[in-house]
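Left out: one protein chain. Kept in place: all the others.
Chain IDs A, B and C follow the sequence of writing; residue 1 opens each chain.
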């Protein structure tokens, strides 16, 4: 009894999730720059069709005013709505950090539980589209360091849809990170996909020699590395973290307890990145079990450059991940 | 031949550093809300006397407009000035993150080295003064994760003065974090103190059993813990990191290579905090040398609460640090 | 500036008494607060609203229980006028578990949705974007609910003000932006930070009605508020009200007022709106001395009861530190 599936990309997956949520719950709203159909349904079309289907009141294009966008979302959220706000690119969260960090994240706590803030902030990012230094940063570590927020970064259409469904249903503010390089990735996704729980990683492939942990588009590179390593006879346990905060310590630790070796890879700058928390935790929890130090991969300590060759060099490659795995296998 | 000293607190130390820099270099400027003497010379008086001494053009009180403050500082900096900007409290950087992260941090790189941004952003923070959730956060991990910025957090008057002198002289943007609880800390400081180099930690006390790394006001708590531990016969090597980015890997790693054990403590929320980077690095670099997992201490994953008992419980205590040291000594 | 229409609404005697009752409560509450802070029985930064009693009192008599407000650190008068129960208010200020927010928010973050206080923020300007969202929710629900965003003159210079007024106007939101212009932002005089003689003129830039009102005159305030509320309920969109007033006790209680002359302060305090309105009520035959004394005595008793209740209440247990971070408890 196989579920019916449909081949969709990540753009369509997120679009479907929001549409299904809007259909099921009249409290779900969408707002952001150019999100309505009159303005094209989003710069890459993630929200296309929604305003036509659910009306211009529930799907609102906004002025270029990210503080006002987040404020409107927060105000609506504490009033019982479930807004899905778009901040076009992750770097633009920098003009709305007060709303996100001092308000969305804290209002439940500061009110002693009276005002929950059930909203989703969607944003795209990633190097590789020749946009240069101000449009490409992965800043998920900032949000993961912020109590009160949840942080999600899917790598494929099924997760994108299932996690978005969960984020919209979640009673707390969720940061939903979309990698522009991955938007076109297609896959067969069950038509009646259930929400995928937040905080649960996905073991993409079981293995015994080394655990590779990744998320967002870099996960595809980790998977390519795993394939490469398989040819060399290395059995990789491949984990897609999916949720960065709260991250799935149990799954990751159980895997590394088994393999004794770990590699973590993300696009964000390596220093003080998400990998640091995961690496530190693995070392702290599995001190006696680890066979070699955890290998952490991330962007070099620099801005994302424009020139193609430099931009490509900025992003962790599957060969880097494979090399790190080999390095850990060569020690201990 | 002992240098002449003067007993000053951290407020005075920073004030003296800025005054000396302004005296020596007419390009040094000060701006921020209420920083001029007409407005009281800063909410806690850090910039008191400067406008009277150096004039209202070089020391400017501003509207409540943090983006404009940082923009003015950046524009002046790329024009050859050296502004010392005050963002009153660290949480208020959230309304100016675009200027700090997308501009101050990146302009040198994005211009291919043409426009350096020699500025200092001062800010205070810290729990313990009953200000609640929006005035107390330590967010240094965000800035440390941002290539192009340097991040400094002194624990005592001498460091505060010497590091501020270096920050002002530095050709790149420096985030200077002041803990309000520590402002009143006094010490004898050499009258003609030389700048203290950025990126160099200070070994406050040599020891052989365990390394404790800390910074800002928590350093005092680490020191108290070391004193406590000394009574138990534990020899602590106590390191004040002083600069968080770039952090002094050499000094920390050399110390832990010697002691084989480490505890890291800061006020910021533990998860995805600065301690994660340091812990991960120590484990990665000293895998075979470490006798026990690194102990990381930081705030619980929550907002800073108002009620006194809860607020006190939020901040890492010297007893927590001592307990962590004992825990690491009990293993391995 | 433009002032309200000539045939403006006048409150009847009962409404005038209601305004006075709220004013007197605010004033007496302030006296008690200052006493209790001065004697050190409660520790908190106290932003006295003394002198600004008229504004929220004359506004609130135009509001229903289900109308909402967002206010700021200097907002206890706004809360009292809107009807937050004094017991819960005092208990919050005292950091007790019986407080509006279980003592976790504190004076700067009081929330009490039951009486319409949705957000109290410590970030200058941030009441406005969130108020928009609350107003948007009312509009979506086709309710006649009105939302008030309270803020100060200094806040009119921050970006959030601009984004909020623009969005509210474009979206025709039922929100009223109430600027309590007390002539100072911390220690900065209005004209040293603000580029326009009347903040209400900024309404022109948003195609929005804007008025400057004598914030010490209950009848003028009532009329302006009444019209703005009517406009909002009729779906005609937002209004900007600039209410001129004065804060008697500086920025934060303890302030030394060095930034103004003694004469200036004395002159402003001579216009104390509370005794003035009291006298006017008697002169106009709306109340007798006895009646007012009785009312005031009853208020005094209520305040004393609230204080006793607060100080007799328990503080929150340490488990509260990580509760309410997320709906499903705040686990790390």
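Following the convention adopted for this analysis, a contact is a pair of C-beta atoms (placed from the backbone, for glycine too) under 8 Å apart; a residue touches a chain by one contact, two chains touch by 3 or more.
Everything numeric here is computed off the predicted structure, so don't read it as measured data.
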{"item": "Contact list for the unshown chain, restricted to visible chains", "value": "A, B, C"}
{"item": "Which of C:44, C:72, C:158 or C:287 contacts the chain that the document leaves out", "value": "C:158"}
{"item": "Residue of C:208, C:229, C:243 or C:268 in touch with the missing chain, whole complex considered", "value": "C:208"}
{"item": "Residue in contact with the excluded chain [from A:15, A:47, A:62 or A:79]", "value": "A:62"}
{"item": "Residue of B:147, B:195 or B:305 in touch with the missing chain, whole complex considered", "value": "B:147"}
{"item": "In chain B, positions touching the absent partner", "value": "29, 57-58, 60, 62-63, 65-68, 70-81, 83, 95, 98-99, 102-103, 107-116, 147-148, 150, 171-172, 246"}
{"item": "Residues of chain C in contact with the chain not shown", "value": "157-163, 165-167, 169-170, 192-197, 201-202, 204-208"}
{"item": "Touching residues (missing chain, whole complex) on chain A", "value": "33-34, 38-40, 43, 61-67, 91-92, 94-95, 129-135, 270-271, 300-303, 305-310, 313-314"}
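We take it that only the chains that are shown with their structure count from here on.
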{"item": "Most distant chain from chain C by Cα centroid", "value": "A"}
{"item": "Chain A and chain B: spacing of chain centres that average the CA atoms, whole Å", "value": "31"}
{"item": "Mean-CA-position distance for chain C and chain A (Å)", "value": "40"}
{"item": "Overlap residues in chain A, where contacts from two or more other chains coincide", "value": "67, 95, 98, 102, 109-110, 147-148"}
{"item": "Touching two or more other chains - residue numbers and ranges from chain C", "value": "101-105, 109, 121, 123, 159-160, 325, 330-332"}
